[in-house]
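Only a part of the assembly is drawn; its chains keep their places, and the rest are absent.
In this document, chain identifiers A and B correspond to the written order of the chains, with residue numbering beginning at 1 in each.
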Amino acid sequence: MPHFTIEYSANLDDLVDMGATVELVRKAAVETGIFPLGGIRVRAVRCEHYAIADGRKTYGFLDMVLRLGEGRDLATRKKAGEHIFKALSAHLDPVFANSKFALSFDMQINDKETSWKRNNIHDALKVETVNG
Amino acid sequence: MPHFTIEYSANLDDLVDMGATVELVRKAAVETGIFPLGGIRVRAVRCEHYAIADGRKTYGFLDMVLRLGEGRDLATRKKAGEHIFKALSAHLDPVFANSKFALSFDMQINDKETSWKRNNIHDALKVETVNG
């Protein structure tokens, strides 16, 4: 945790650098201060086939879902979500200026009772802090 | 909202036109009358790697999840879901006739407290209605 999954219409590849977009979301997530650094994972899935609104092919979308663990209250989640959404939305201003486009972001909370993980990135980051 | 995400086994590309499939779901969603036109987003994600049932490679699947906003009662959601599923299922009759295949459709409701969006498609559609 946390997991950010972006799905986007393939036509966005002409308008946005998606590598820069996932990196921007990662940084915004770090800035919220509510996530362990080693647990942050952002990714984007390109959707070749899509149909939006009245079906016009020139429309585009980017939808992001954050799955996070239990234990943060609503106010904390709302504040963090707002920070990340604002950063992403500003990053996509040129897309809104140049096309008809729908951006969205939702959060889901994972059930801690049925959640498993194994991660050696946390330790790698610690070693670095000690040695670096 | 609403978001329709299809995941499908790559072998379906030989049996189905996936561009036509997302367009069919879009139309069926419009026909339910419960969604704002400008919010409808359907997409399909091709899954190159998959393993189904007893592992036979010729099996296929198409799974669709709809994420929608709060505020529609169960009867409304069931009726809309049934309409969309019937349309999709009929569209895939040839796949069922020619292969062993699993189709599924589930709904999830997004928490409105942690949901953000920005969308200039709604306005584009309105302008068109006024001018068109």
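Assume contacts are C-beta pairs under 8 Å (C-beta built on N, C-alpha and C of every residue); 3 or more make two chains touch, one makes a residue touch a chain.
These numbers come from a predicted model, not from an experiment.
Q: Total copy count of the complex, if 2 are in place?
A: 3
Methods note: only the chains that are shown with their structure count from here on.
Q: Where the CA atoms of subunit A average out and where those of subunit B average out, how many Å apart are those spots?
A: Distance between chain centres: 22 Å.
Q: For a test of understanding, state which residues of subunit B touch subunit A in their complex under the given definition.
A: 1, 3, 5, 18-19, 21-23, 25-27, 30, 37-46, 67, 110-111, 113-121, 124-125
Q: Under the stated contact criterion, what part of subunit A meets subunit B in this complex?
A: The touching residues are 7, 9, 45, 47-55, 59, 61, 63, 65, 74, 77-78, 81-82, 85, 89, 96, 100-108.
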